[in-house]
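All remarks here apply to the structure that follows.
Note that one protein chain is taken out, while the other chains of the complex remain in position.
Moving on to chain A:
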Amino acid sequence: MLTKNDLAPDFELKASPDESFSLQQFRGKNVILAFYPADWSPVCGDQMALYNEMLTIFAKYNAVLLGISVDSKWCHKAYADQRKLRFPLLADFEPKGAVSRKYGAYDEKEGQSERALFVIDGNGVIRWSYLSPILVNPGADGIIEALETITTSTTTNHGVKTHTSA
């Protein structure tokens, strides 16, 4: 699995039938990538529901959240609508698991993404990653700590974020 200081591989994936997202488009922002095994499965539901409540906290750290699983764009749309999720779920669907594989977060045996977290800075560098046991919801304390580290290193003495994309 990719770890701290690795360059985050770019991708472009569908979030719904008429929306796609790339990593590149978030340059200058911090990105939280949350790979998870499947829509509708109980543990993931809790994890995504938790992150869904945290979007304003993530925004304070200039961060956006992207969920990724091998489910299709239609499945993601239904799941996001039903759970009122307000962040994109990306479909790593064709070729199946290609992006998960690039990040080293693909479970070949089950044919699904691992439960893995990456925090990527505005320059596309991975600053923190974590592989969670498949049945354990990892919570968000690790994400917040990683974002805090990034923010501290790019913050002036007055507490104003500089957002330089050097």
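As a working rule, a contact is a pair of C-beta atoms (placed from the backbone, for glycine too) under 8 Å apart; a residue touches a chain by one contact, two chains touch by 3 or more; residues count from 1.
One rule holds for everything that comes next: contacts and distances are computed from a predicted model.
Q: Leaving aside the chains you can see, what is the UniProt protein name of the one that's missing? Options: "DsbA family protein", "CRISPR-associated endonuclease Cas1", "Gluconate 2-dehydrogenase subunit 3 family protein" or "Nitrile hydratase subunit beta".
A: "DsbA family protein"
Q: Sort through A:P9, A:G104, A:G124 or A:G139 and give me the one touching the missing partner chain.
A: Candidates A:P9, A:G104, A:G124 or A:G139; residue touching the omitted chain: A:G139.
Q: Even though one chain is hidden, which residues of chain A still touch it in the full complex?
A: 46-47, 49-50, 52-54, 57, 83-86, 130, 136-142, 144-145
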